[in-house]
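One structure below.
One protein chain omitted, others in place.
Naming follows writing order (A, B and C), and every chain is counted from residue 1.
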Amino acid sequence: MTARGLTMQQLADANASAALNRLAGFEVTAAGGGSAEIVMMWHDGLTQYAGHLHAGMIAALLDTACGFAAATVVGGVTASHFSMNCLKPAVGDRFVAKGTTIQAGRKQIFARAELFAVNGDGEEALVATGETLLVPLNN
Amino acid sequence: MTARGLTMQQLADANASAALNRLAGFEVTAAGGGSAEIVMMWHDGLTQYAGHLHAGMIAALLDTACGFAAATVVGGVTASHFSMNCLKPAVGDRFVAKGTTIQAGRKQIFARAELFAVNGDGEEALVATGETLLVPLNN
Amino acid sequence: MTARGLTMQQLADANASAALNRLAGFEVTAAGGGSAEIVMMWHDGLTQYAGHLHAGMIAALLDTACGFAAATVVGGVTASHFSMNCLKPAVGDRFVAKGTTIQAGRKQIFARAELFAVNGDGEEALVATGETLLVPLNN
Partner (left out) sequence: MTARGLTMQQLADANASAALNRLAGFEVTAAGGGSAEIVMMWHDGLTQYAGHLHAGMIAALLDTACGFAAATVVGGVTASHFSMNCLKPAVGDRFVAKGTTIQAGRKQIFARAELFAVNGDGEEALVATGETLLVPLNN
């Protein structure tokens, strides 16, 4: 399977090719061995009514971390099911989404991710968790 | 409970107060009686790597439709759990998210939504479904 | 695809071949065209600590209704993801689970179900909703 997995450079290219990822400033800070990490700096334009990070952006970060984690194992994937728990208001100087592959089957890949908000003092708080069920693109 | 529900005008104001909703051009086209409808025109800046609407924006539309549907019944709410099924590539001239309240309890509200892509001929295709579990803000 | 779909008799046979379905007294009361209905009479041995129907049996009914609904379209399936909302305490003289196929793709099938509790007067109450993502067995 390793031969099919995407490298960190390939994932950085995929990230750069997605308009929303560019608009939001997603950065691939780690990728390999079934895991991936996405970082986003706080962005005033991406909030919901109360001034917290919008649920759609929380989903975008968790979903991307899951998809990139899976892609390091099986190559290109697309998500068919996504779920998330919103644990705390998503506010902070920056956000770090850490994705992990739970199981990579031939037809389906299960991945999960955690989203941390980091404040000015560098303290991390877990603000959301997510899960994604993915399908290999080349199957 | 009806006394606590938000009107379509109040929801349009809430929508206008959310930076991401403005950036994406969300419009509240219907709201009342436990249901709500959000419309968004196609936007080149909100895509994923393959040029389809980004999963994060699909989530934003479904989540907003669920939250606004619930708010017509119980007033302000916040989502604690969200899930979605991505049925087809989300491409079209515009998107319509239709939310419905399944059950509004004192502690929790269950809502679901469907996202339709509409092409140039006005044909609608169901591209995603979502569910949200919400908590009343004033509880 | 219709040629691959299972008939109501084939689903009744599948139901009879499952030990838990026999133990619980599941009955296939309708199946065809992407939908299926499962009925179970109240059973004192299947409760949780408070005397309501156990969440595991709610899941079993919803999951079976989803799987049988999908099987009428694509033949044998297996569930990879399941979720449910527990809306009300599940108590009643009998339970009716109604499953519907949302979309049947080549690799994945999305189905949803509703569980109704029926009391002695024949009044139905929606007690739970569920969703299942299924994979065709013969793919």
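Operating definition for what follows: a contact is a pair of C-beta atoms (placed from the backbone, for glycine too) under 8 Å apart; a residue touches a chain by one contact, two chains touch by 3 or more.
Everything numeric here is computed off the predicted structure, so don't read it as measured data.
Peer 1: Which shown chains does the hidden chain touch?
Peer 2: The chain that is not shown is in contact with A, B, C.
Peer 1: Please identify which residue in C:E37, C:D63 or C:E114 touches the non-displayed chain.
Peer 2: Going through C:E37, C:D63 or C:E114 one by one, C:D63 is the residue touching the chain not shown.
Peer 1: What residue numbers in chain C mark contact with the hidden partner chain?
Peer 2: The missing chain touches chain C at positions 14-15, 17-21, 23, 44-49, 54-57, 59-61, 63-64, 78-86.
Peer 1: Given the full complex, what residues of chain A touch the hidden partner chain?
Peer 2: Interface with the chain not displayed, on the chain A side: 83, 85, 87-88, 102-103, 105, 110, 126, 129, 131, 133.
Peer 1: Provide the residue numbers of chain B that touch the chain removed from this figure.
Peer 2: Spelled out for chain B, the touching residues are 80-81, 83, 107-108, 133, 135, 139.
Keep in mind that, in the parts below, only the chains that are shown with their structure count from here on.
Peer 1: At the place where copies chain B and chain C touch, is the share of residue numbers found on both sides over half (same) or under half (different)?
Peer 2: same
Peer 1: Suppose a student superposes the Cα atoms of chain A on chain C; what rotation angle should they report, nearest 5 degrees?
Peer 2: Going from chain A to chain C via C-alpha fit gives 180 degrees.
Peer 1: Cα centroid separation between chain A and chain B, in whole Å?
Peer 2: Averaging C-alpha atoms per chain gives centres 22 Å apart.
Peer 1: Please work out the Cα centroid separation of chain B and chain C, and write it as a whole number of Å.
Peer 2: 28
Peer 1: What parts of chain A, by residue number, touch at least two of the other chains?
Peer 2: In chain A, residues 80-81, 83 touch at least two other chains, as defined above.
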